[in-house]
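Not every chain of the complex is shown here; the ones you see sit where they belong.
In this document, chain identifiers A, B and C correspond to the written order of the chains, with residue numbering beginning at 1 in each.
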Amino acid sequence: METVRGVAGKIQRLEVKGARNVAIAALQAVEDMAKKTKAKNRGAFLLELSNARQTLFASRPTEPLMRNALNWVLDSVDHCGKTKISELSGVVASCSCEFLRSLEESKEYIASVGAKRIRDGMTVFTHCHSSTVTYLLRKAKESGRTFEVICTETRPVFQGRITAREMVDLGVKTTLIVDSAARSFMKEADIVIVGADAITSEGNVVNKIGSSTIALLAHEARIPFYVVSELLKFDPATLRGEYEAIEQRSRDEVWQEAPEILAVKNPAFDVTRREFIQGIICEEGVIPPHLASEVVRRRYPWINHTRNLIR
Amino acid sequence: METVRGVAGKIQRLEVKGARNVAIAALQAVEDMAKKTKAKNRGAFLLELSNARQTLFASRPTEPLMRNALNWVLDSVDHCGKTKISELSGVVASCSCEFLRSLEESKEYIASVGAKRIRDGMTVFTHCHSSTVTYLLRKAKESGRTFEVICTETRPVFQGRITAREMVDLGVKTTLIVDSAARSFMKEADIVIVGADAITSEGNVVNKIGSSTIALLAHEARIPFYVVSELLKFDPATLRGEYEAIEQRSRDEVWQEAPEILAVKNPAFDVTRREFIQGIICEEGVIPPHLASEVVRRRYPWINHTRNLIR
Amino acid sequence: METVRGVAGKIQRLEVKGARNVAIAALQAVEDMAKKTKAKNRGAFLLELSNARQTLFASRPTEPLMRNALNWVLDSVDHCGKTKISELSGVVASCSCEFLRSLEESKEYIASVGAKRIRDGMTVFTHCHSSTVTYLLRKAKESGRTFEVICTETRPVFQGRITAREMVDLGVKTTLIVDSAARSFMKEADIVIVGADAITSEGNVVNKIGSSTIALLAHEARIPFYVVSELLKFDPATLRGEYEAIEQRSRDEVWQEAPEILAVKNPAFDVTRREFIQGIICEEGVIPPHLASEVVRRRYPWINHTRNLIR
């Protein structure tokens, strides 16, 4: 459990960040715990897993990918029909491994599909830093497409600079602008591509603060706006009526010397409505966001189960 | 001419900034030059004035208030019918003084008109720092209205922090957010009020980068968007077909350590189209932006003259 | 003063209603008072007039036509240069008479202009009851046009029934619907025409609750939406920043047996924004609403004066 608690702490303190990295770290922590377990029987083992999950869930309010990953592994253990601890531990390891492999495959497929959307001579507008987006652009570049990139700096923590560096290192002509200049440069773009932190049952996408504004600006200028994301970021709780929680981060990220009496609000994400999203580029290809919940149900039928290992 | 050149330099280096301050400094420089002139006759005096104007105009691409101010003073001198240098110099001084007084009156009137738009309990959204806007809010506060303020930080040079400080000093409950969070907070606002750097003949408003996006967001959420501005910021060149120049500022304001190969673009302003502007609150009261050029023509008939002192 | 107070009471109790009728009654009360005055000198006479105006203004929050009428008469008296009471009283009478005549002319002109907008075979959609609108339709009918009318019942006090009766009496094929069926019938209309209670400096129109929704519905279906109104309903206070007051009427009009704990809100008017109004049909012809304040200033230069008879 120590590893688990350690990893949860790191996630909490943002030492591990990015939906994918968080999911990987959480799976590895649980795998590690399972390997070293001292549980005497199936019940105890399941209880341990359940506690670990709870601890990891508590580390960050909104990490649907990590949640779906842990739920899938624990669900598999629960239904595997085995009782010996070593076998159960083996199931944890193999499931974890399978999940990560599937995630890797999705990433590859998404990049290859999305790269086809980049036509020669296009200017691609993006916001924040998404490893899926930059991997897609790398693929496009490698397949010989010529394109330019415009990226926002992405206040408050300037992740846009990471995107900018990756792009110039890749040899792509890149322009960086402040977030509020997005409208002035939208007319120069041919396509907007951003990542996602969560997908809701209504087909909306939760992503870095500012994304919904960029989507609106793209719509205003008739520029297609795409989201690249594994469908595993779908949050089944939204189907059951929950609002996707929007993490409120520290005021210090915005202004360290702010007068104390001044309220400084720092939401990490916002919600882009489905009508502004041309398509979600995912492991099923390019789909309208409206279809997300049904496609998830078809591909990941386990995702909507409410699970409770302790009965 | 030395003073004039000195002031022009200060304007260029942003040691003097803000449309109003720039106009005041330019008028005082010309007044000073006129006082100390060694010109022997009317022709020589007019030539000096004309050169001074040219130097000051060159200091910044887009300062319609300063341009209108100098044009008005020189026009008055040109038409005053006097010939003695001391008299002409007196005309410069009295016109300059009159212009500044009129500017002051406009500011007062705008604030008193605009303050009436702030109803008890309202939340006012603003962007960047405009002394006209904060003066208006001060008036509203002094007249007993209770309201809150949301302001953006306004990258790249964080003028929103100045607004925030002024507001909390005034005892107003204030929230500061990053620019790209504007859409997330728009629904909490009841009114948006911003300043202006220039008004065009089409009724559009040039203001700090990001303003046009905020106007669009206000429109999307059915929130009224007001511009407060003296009509003296009207740019008559736009009537003659010129585009209002958008100052492109240094990349260092955005990211000092940016990779050299990365293009960093930093336009200071953007254009908010008239259809997103509920009203311009000006020295003539609250008017639709569509009327700007006609109201200017009625109130400042001299503003559209093309002037050339040397004949 | 008794007559004045009596008339003010009647206005307050809605025994006199309709912008035009209210203005007429107020003018007649003042004229009557002037005729019977016992004032000994110009100062006393002006004081009486001023008090009368104050009393009448207080009778109803939003009656710009009545306000403009009284202001114009008193202004004329103030500037007529006469001092004898009988002469001053005569000015009141003649001004009052002139104002009413001008109002009558406007009504005729508006109807003749507006009638030309009714083409043979059109279906006209209207809301509430406006004597200017029904007079226009009568004119159109008399000039031989064939058209149909759709009118809403106009809750809470069913003024639409008055419109419906007038139309069927006129021999026009008429359909009455509940207010919330407006969208279902909008597609059958070719034009929407409504009246106005006030026009603001931004070019917005204050009219019976529901008008702004109908304007939006017309816009959604690409149906032109016209307002017919004398420009004398322009409220100069809006130019000075005031919001047009929206009268809040009794809950009993809506539901007499409502549970006491239930809030029943009953605003009489709403504000239709200029972008939903194709044109204002007024004594100057068909104009874009955006021009209202400038056209008023040209035609009624006295309307923006702040007047204070007591110096």
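Here is the rule we go by: contacts are C-beta pairs under 8 Å (C-beta built on N, C-alpha and C of every residue); 3 or more make two chains touch, one makes a residue touch a chain.
Since this is a predicted model, take the numbers as computed values, not measurements.
Novice: So 3 chains are in place, but how many copies does the full assembly in this file really have?
Specialist: Copies present in the complete complex number 6.
Going forward, only the chains that are shown with their structure count from here on.
Novice: Which chain has the mean of its C-alpha atoms lying nearest to the mean of all protein C-alpha atoms shown?
Specialist: Checking distances from each chain centre to the full centroid gives B.
Novice: Determine, using the mean of C-alpha atoms as each chain's centre, which chain is farthest from chain B.
Specialist: Between chain B and every other chain, the largest centroid distance is to A.
Novice: Measuring from the mean C-alpha position of chain A to the mean C-alpha position of chain B, what distance in angstrom results?
Specialist: The answer is 44 Å.
Novice: Between chain A and chain C, tell me the centre distance in angstrom, where each centre is the average of that chain's C-alpha atoms.
Specialist: That gives a centre separation of 58 Å.
Novice: For chain B, jot down the residues that touch at least 2 other chains.
Specialist: If we look for residues of chain B contacting two or more partner chains, we find none.
Novice: So in the complex, which bits of chain B are touching chain C?
Specialist: 112-117, 119, 275, 278-279, 281, 284-288, 290-291, 294-295
Novice: What residues on chain B touch chain A, complex-wise?
Specialist: Chain B reaches chain A through residues 152-156, 158, 161, 164-165, 168, 173-185, 209-210, 212-213, 216-217, 220, 254-255, 258-259, 261-267, 270.
Novice: Would you mind writing out the residues of chain C in touch with chain B in their complex?
Specialist: That would be residues 201-203, 238-243, 274-275, 288, 290-291, 293-294 of chain C.
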